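For reference, the structure discussed in these notes is given below.
All protein chains but one are shown at their positions in the complex.
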Amino acid sequence: MNPVNYVYLAALLFTIGAAGVLIRRNAIVVFMCVELMLNACNLAFVTFARMHGGLDGQIVAFFTMVVAAAEVVVGLAIIVSVFRTRHSASVDDANLMKL
Amino acid sequence: MNSLLGLLIAAPLLGAAVLLLGGRFVDRVAPVLGSALAGLSFVLGAILFSNLLGKPASGRAIDSDLFTWMHVGTFKADAAFHLDQLSMTFVLLITGVGTLIHIYSIGYMAHDEKRRKFFGYLNLFLAAMLILVLADNYLLLYVGWEGVGLASYLLIGFWQHKPSAATAAKKAFLVNRVGDIGLAVAVFLMFTTFGTFTFQGILHPSVVSSAGQGKATALGLVLLLAACGKSAQVPLQSWLGDAMEGPTPVSALIHAATMVTAGVYLITRSSAIFNAAPTAQLAVVCVGAVTLLFGAIVGCAKDDIKKALAGSTMSQIGYMILAAGLGPIGYVFAIMHLVTHGFFKAGLFLGAGSIMHAREDEVDMRKYGGLWKKMPWTFATFGLGYLAIIGFPGLSGFFSKDKIIEAAFAKGGTEGWILGGAALLGAAITAYYMSRIMVMTFFGKPRYTTKAEGGTSPEAHESPAVMVAPMVVLAVGSVFAGGFFSLGSRFLHWLEPVTGHSEGHSPVSTGVLTAATIVLMLLGMGLAWFQYGMREVPAAAPRSIWPVRLARRDLGQDDFNHAVFVRGGTRFADGLAEFDAKGVDGAVRGVAGAVGGGSSRLRKLQNGYVRSYAFSMFGGAVLIVAATLFMRAV
């Protein structure tokens, strides 16, 4: 099978994720969309590694997984604590960081 | 002898330093110390004079080079003094009259708590005036020039608690500063043209003519500007009347006898320049003629005795400037009139001071009258000064003024007729306003009620001997100086080596001129007697026709200055201040505001919503990718 198809799939997944981040309000869904984008990247990395016959892409994919896992831990903790104080998981309800 | 020259100046300078810095310790000795040092410098002057007389006429000069003041490259200014016949004449006049007025002030200022400062300032004035006349270069002359201006400022404003005195002092200094521009520019011009500004270097016909007539004319005109400021000549005359706010001895010394004649000194000293510049000379005689009439007319209308005398001073200095502008036919007579004027005008002012002393500083002549009985000494000395100034035959003014009128006619042509006519007319007006002063003050019935009679005025009394004595000495000078100087033309022979002299030929014979002068003088006296002697003098000035009202307001000089310079200047300065705040600083603040405004607008992008941040990130990423692709493609 032509490995380029995997690249198309990665692009598709990335687009879905990006659209989800921009459109959805629920913090959990936004968060999952971010994960989706990360995984799309991973897929692309692995595909390119295969195409170029090198190991670099696969190593970066592992790095990304570690980062994603760390992000899940911190991110979910923040979302839960925001939900506890504000009783809402909508990203549009929090704008404390404006100047 | 050279060191005596330095000592001559050092004596009053030391007096000024001791009296002004000494504090209360020298309070008691101040009047005596100040007068003694003035006297000392007169004695030194007399010694130098006898030394000069012992020398042959062509070599009568003493030089004294003290130290190098400023030296930069080829520019070298020395503190050096040069005594010749011209400066000797001034030294004797300044220290002589100065000493007399110091002595007079012992009595006049006896009750003033600040007399230590007064004598300190007077000594400062003497020192500065001596520097002015003894300097051997124009820059050092400038030092004395501004120095006397400072002394004049301090003394006019001596009673600083009076706002009018403070204002008058400021005005005098400012108007003088306008004149000083002229002297400063003259020094610049001399240095760039000749590479020096010493009298020895420049004042030589061949030197001046080498620069061409244009330069000489320019130099003459800027020197004339300086002379106008210091000598209260039109158009810089307005400060002299106000300067009468100062104590009367000051008016006598500074604003009558010595400082205001510095302009005449400057022009006479620079004779080599003016001789080479006929245009500048024409300007000088015009200024002189206009001022002599201007001052005389103002003098006719004033009720304040000091201001009337101030008008007269302006007018008499106008005569001197006129004579100095005539060239070699006039220089000697300008200086001769200057010296005799020093005697009689100082005497007149001291007389006025004596009256004010007796009448608690009342200056309005309408509240005088019949004082001759109460103050016989004052009356006698004032009367002699009066006869001298109107040119009564045989007295000082007769000799000196007549010569000027003659010289004016001798100028020749239409010019001569106009100038001579102006001088003759001035003589008639002089007789009129001086007789008016004399009659209003001393004759008629007293126009005041003393306290004994239930009024407010004190009883008039004669002044103490310490004040009368100087007046007597000056009166003697007013009577005899002119005759003494003219006897065998000795003043002429004395000054001729410095100023040069040529006889003019008057189109009118001397006898006719003298007769005309005397007739005009009698006419002026008669008119004054008719107006003020035969009738009652009203207590308040009557409403008069417009020329008289105009003359009372100094012919509108202050109104003009106020409208143009004061009000216009204030408006301009306020406008400039607004421009500075709104324009210059506004531009700066505008830039700051634009940056600040831009930032606060940009700040609105930071709205705190995660999704909008994400959107801008997404947009940025798309842009970068697009740009990369585009660059690749190109």
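Going in written order, the chains are labelled A and B, and every chain counts its residues from 1.
Quick note on the criterion: a residue touches a chain if its C-beta (ideal position, glycine included) is under 8 Å from a C-beta of that chain, and two chains touch if they have at least 3 such contacts.
In this text, contacts and distances are computed from a predicted model.
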"Cytochrome bo(3) ubiquinol oxidase subunit 3", "Cation antiporter", "NADH-quinone oxidoreductase subunit M" or "ABC transporter ATP-binding protein" - which is the UniProt name of the missing chain: "NADH-quinone oxidoreductase subunit M"
In the full complex, displayed partners of the excluded chain: B
Given B:Thr68, B:Thr450, B:Ser544 or B:Thr628, the one touching the chain that is not displayed: B:Thr68
Candidates B:Leu487, B:Leu576, B:Ala594 or B:Ala621 - the one touching the absent chain: B:Leu576
Touching residue (missing chain; options B:Leu150, B:Leu282, B:Ala380 or B:Leu492): B:Leu150
Footprint left on subunit B by the chain that the document does not show: 67-75, 79, 139, 142-143, 146-147, 150, 153, 157, 160-163, 165-167, 169-170, 173-174, 177-178, 180-181, 184-185, 187-189, 191-196, 200-202, 204, 206-207, 210-212, 215, 570, 572-574, 576-577, 580, 584-585, 587-588, 592
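As a working rule, only the chains that are shown with their structure count from here on.
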Chain centre separation in whole Å, for subunit B relative to subunit A (CA means): 95
In the complex with subunit B, residue positions of subunit A that touch it: 18, 21-22, 25, 30, 91-92, 94-99
Residues of subunit B defined as touching subunit A within the complex: 603, 606-611, 614-615, 618
